[in-house]
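One chain of protein is taken out of this complex; the other chains stay put.
What follows is chain A.
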């Protein structure tokens, strides 16, 4: 068996007395596309945020590409990771947010050049070339000089995808990236993600309420319920023949809402 690209090993996350994730075990293979579904508050966002190191974990270890990320080895034991260690491993991961979080004081192109220049140390010319290529790929070749405030939600989200890709991550995280969009703009963003999944060897984790998209996009669907994976499997199985009652209830409620 190959080394998993991402591995949650008994990871627990608490906010005060509230246990949000309860001894989570999850392995994701290189290049695998995983969709995460589940009711609001079940811990889906928290999974991605822990993997992006936006949240510290309370227990367990997260591994990325075979290497502990939340911890590092010291004299044969695992100790909590230093900022330096975190920065090294975190470079493997990119994230796209529900609310885009573009830098409002920079053009689309500059948004995509900032980190490659100042974090990866790419020469400006090369960073610009890469940024322009990626903006072309997400269909915004003619909007390079636009500021976020001059772009529609769908366009902003596509810039955000290009910006994350510019760092050449191995793992991409998408947290409900179409939830803040007007319905007619959802398609253009999903189209970009579809292309990414086909044309790039990326490991992808996607929290979504778009069941139709999850079905065609994902190799595996994980259904979260109260901080645990209640059921997981291939999309055909999970959507067509859910075994758990909670899954059935959730799916019928979502289908009801359309």
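One rule holds in what follows: a contact is a pair of C-beta atoms (placed from the backbone, for glycine too) under 8 Å apart; a residue touches a chain by one contact, two chains touch by 3 or more; residues count from 1.
Note that contacts and distances are computed from a predicted model.
Note on the omitted subunit: UniProt lists it as "Ectoine/hydroxyectoine ABC transporter permease EhuC", one of the names in "Ectoine/hydroxyectoine ABC transporter permease EhuC", "Threonine/serine exporter family protein", "Succinate dehydrogenase/fumarate reductase iron-sulfur subunit" or "Electron transfer flavoprotein subunit beta".
Annotation: of A:30, A:91 or A:233, A:91 touches the absent chain (contact as defined above). Within the complete assembly, A:118 is the residue of A:118, A:195 or A:243 that touches the hidden chain. For chain A, the residues touching the absent chain in the complete assembly are 52-54, 87, 90-91, 93-95, 97, 99-105, 107, 114-115, 118-119, 147-150, 163-164, 167.
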